[in-house]
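For reference, the structure discussed in these notes is given below.
What you see is part of a larger complex, with each chain still in position.
Letters A and B mark the chains as written, and numbering starts fresh at 1 in each.
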């Protein structure tokens, strides 16, 4: 956004303070004003050369917007060189779009001056400096009503891309919850079955959470897992208490 | 002073921002506050260091201009930071084009304006007012009452008309142009 002050390496006295320019359009306007050329009949070749000379002094990394404009200028310059048929009403001046943007931008710059002046004038007046502390110090009430929230929800729905409508986002596993549940069972009973561990109406997520919790607890030697036969019901047994260290 | 005028005076003094007619009216439900407001205004229009100013669709007591420097020098109050040219450019575009999306601002300025717009949102000078149609339903921005406040404007009508600018130009919205 901001750029350092650049000095022409040839020392030709050409100093461009890039902070002065808020973008490539601003720089273009500056060149146009300096050359006192007609903005609606832009000498594109000349301006392009000048523009390139200036941005040549810029680091590329900070000049993407300027480079884009340089490319545009060169393209317009090339288009201007194309032959056009006499009396061709359809011919559109390749500079038209750029000129439109420059005029528009010039208008913005004028508004900037107006706004800047208005802000300066306003800054000469002070409002009340002292703000009384709120009586019981409740912060300003936050206003949300249900309609606002539902309106927002509807906007969100409108935004959801089609394929997302049925996308199932997995609920995160709750290993901590499962571990707590198993520890409670261990405290109550020496052995219990897998179906007791996982609980009634278990979802896939519950099953996975419980399974991971069991493995973790087995690793920590809090319990042992056993099956009497392959695919048989799993039995969870409390591990014998360890000797105190 | 009329009792209601004194109440308004107190309320306007206490607030550190402009109060709208509606807000002032809520102090005395069912009463017409206009005469009382006029009374306060007339009183301070005269021989006072502060005056009642119509600003940001409301009313606010402000110090008279001639004391600004002295008060600032004594460091009793600070002038607000000046807005950068980039911020003013962005504000100008948003003020005139609102509601307007970031891409359009970028296009008019010829540079990426995201960071500047974020700052302006942070300072409460612009806000998202709606979403546009079309791809991605872009957020559209408009100016806030604080924008009017820092510029000392009564309302958006106080902004110069585009026709009044020396670079007179038809409204440049491409969408408005006939095919």
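Everything that follows uses one rule, which is that a contact is a pair of C-beta atoms (placed from the backbone, for glycine too) under 8 Å apart; a residue touches a chain by one contact, two chains touch by 3 or more.
Nothing here was measured: the structure is a model prediction, and the numbers come from that model.
One representative per chain kind is drawn in place, while the complete complex holds these chains as A x1, B x2.
One rule holds for everything that comes next: only the chains that are shown with their structure count from here on.
Once the centre of each chain is set as its mean CA position, chain A and chain B turn out to be 28 Å apart.
By the touch criterion stated above, chain A contacts chain B in their complex at residues 1, 22-26, 65, 69, 100-101, 103-112, 114-116, 118-132, 155, 158-159. Those residues of chain B that touch chain A in the complex are listed here as 13-17, 53, 60-65, 68, 71, 76-77, 79-80, 82-83, 85-86, 88-89, 91-93, 95-96, 108-112, 115, 131, 137, 149-153, 159-160, 162, 165-167, 169, 172.
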